[in-house]
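Note that this complex is displayed minus one protein chain, with the remaining chains in position.
Per-chain numbering from 1; labels A and B assigned in written order.
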Amino acid sequence: MGMDRRKFLKIAGLSAMMGLGGKAAFELLAPGELEASLKDLPLTEGRKWGMVVDMTKMDEALMDKCIEACHRVHNVPNLGNPKEEIKWIWKETYEHTFPGQHHEYVSEQYHGRNFLLLCNHCTNPPCCRVCPTKATWKREDGVVMMDQHRCIGCRFCMAACPYGVRSFNWGDPRKAPKELNPNFPTNLEYPTRSKGVVEKCNFCAERIAKGQLPACVEAANAVKPHALVFGDLDDPSSDVRKSLHESYTIRRKPELGSGPNVYYII
Amino acid sequence: MYDSGKIIVGLIIGVGLLLFPFYYNAGKAAKAPDPQLTPKAKEAKVCVETTEYMRSSHMSLLDTWRHEVVRDGKRYYTASNGKVYYKSLQVTCMDCHSNKSKFCDQCHNYLDVDPYCWDCHIEPKENN
Partner (left out) sequence: MLDKAIKGSPQYWSWVVFLLALMGVGFGCYLYQWFEGLRITGMSRDVSWGFYIGQLTYFVGVAASGVMVVLPYYIHDYKAFGRITILGEFLAVASIVMCGLFVMVDLGNLPRMLNIMIYPNPSSILFTCSSTSSSAGTSSVRSERASPTRSGSRC
């Protein structure tokens, strides 16, 4: 070899830097993802979907209707086993929803009461940061989307999500017990999932693309309007902004910096 | 050569195993695929693209659709004849080609192709 080790290492280091820097330079000259990800603002443009859950209008029956609607529209199976449970939207007690807020003298109307929980479609989602294949990513319109074609089932997003909104298909969802899922699949226009992929609420991306409201919002509106308010957080005249303006709202675990976009009116 | 006895015997066994599919099926021909169109498909006369294109490239079309729908959010496809279709295997494709076992499976089974689309996407219910 005509070259000595030191020279070789210098050349290798320089070419590695140029290779890595070259891609970054290319991206910077053509403004795109690299630039956008360097800002701490989300990759949203135009709309920014968010939701307000008005717990003053919610009761157990209405929450059950929302859950049933979502799980029906998306073929979410009822596996009957809390370990393998798949849920896109569910009920959780006050203590578990807002863990930092619980104290000894909580009013009777909140203590032990169920709240409606779903994916918060955070502004700075930890799940998207850790996905090794970008099978989950934050869309420009604010929806944290799942691509089940690309998911490798590593469950890192489940570990990263601070709110526990993600479920993994531990087994084949089509093998769910028939007694618990009489008409499975309940929606023939939407696919089921296979085993080995993670799923979660996707703000009914396929419905909002057609201009419809998410299934839970539509189910709630049929019974009690404005119990669930869905809309564009960037539009000051939207319903969701009006709700946020009229009432005091809190979010789940805001101290974590993930920026959840589901607000609760207590 | 060294160990020529073992090598030659091993070669004969190896080549015999390798050629097994050929001499086992010698003289028999598998039935050619015979995909049949539903009345709805016949009425539509043409698929999203031309028959020739669909025959050669429906897999890459579906792959492109899958990428565009899920990742780019573009759910409508403008075909080369100008018609606009909703990009969905279950809703659009299977609407006309609802006889999966007599249409899709004919060629797929012949070529031993097992697309995993159906692990998630719901197959249309057939009456037989």
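Details
Here, a contact is a pair of C-beta atoms (placed from the backbone, for glycine too) under 8 Å apart; a residue touches a chain by one contact, two chains touch by 3 or more.
What you see is a predicted model, and the numbers here were worked out from it, not measured in a lab.
Interchain touches from the omitted chain, evaluated on the whole complex, reach A. One of A:Phe168, A:Phe184, A:Phe203 or A:Tyr263 touches the chain omitted from the figure, and that residue is A:Phe168. Summary of contacts with the chain left out: across A:Arg150, A:Arg207, A:His226 or A:Lys253, the touching residue is A:Arg150.
In the full complex, chain A makes contact with the omitted chain through residues 37, 82-86, 129-135, 150-156, 158-159, 164, 167-172, 194-198.
Heads up, the rule we're going with is that only the chains that are shown with their structure count from here on.
With each centre defined as the average position of its C-alpha atoms, the distance from chain A to chain B rounds to 34 Å.
Of all residues in chain B, only 66, 70-71, 73, 75, 88, 90-91, 116, 119-122 touch chain A in the complex they form. Chain A contributes residues 75, 137, 139, 141, 145, 147-149, 185, 188-194, 205-206, 209-210 to its touches with chain B in the complex.
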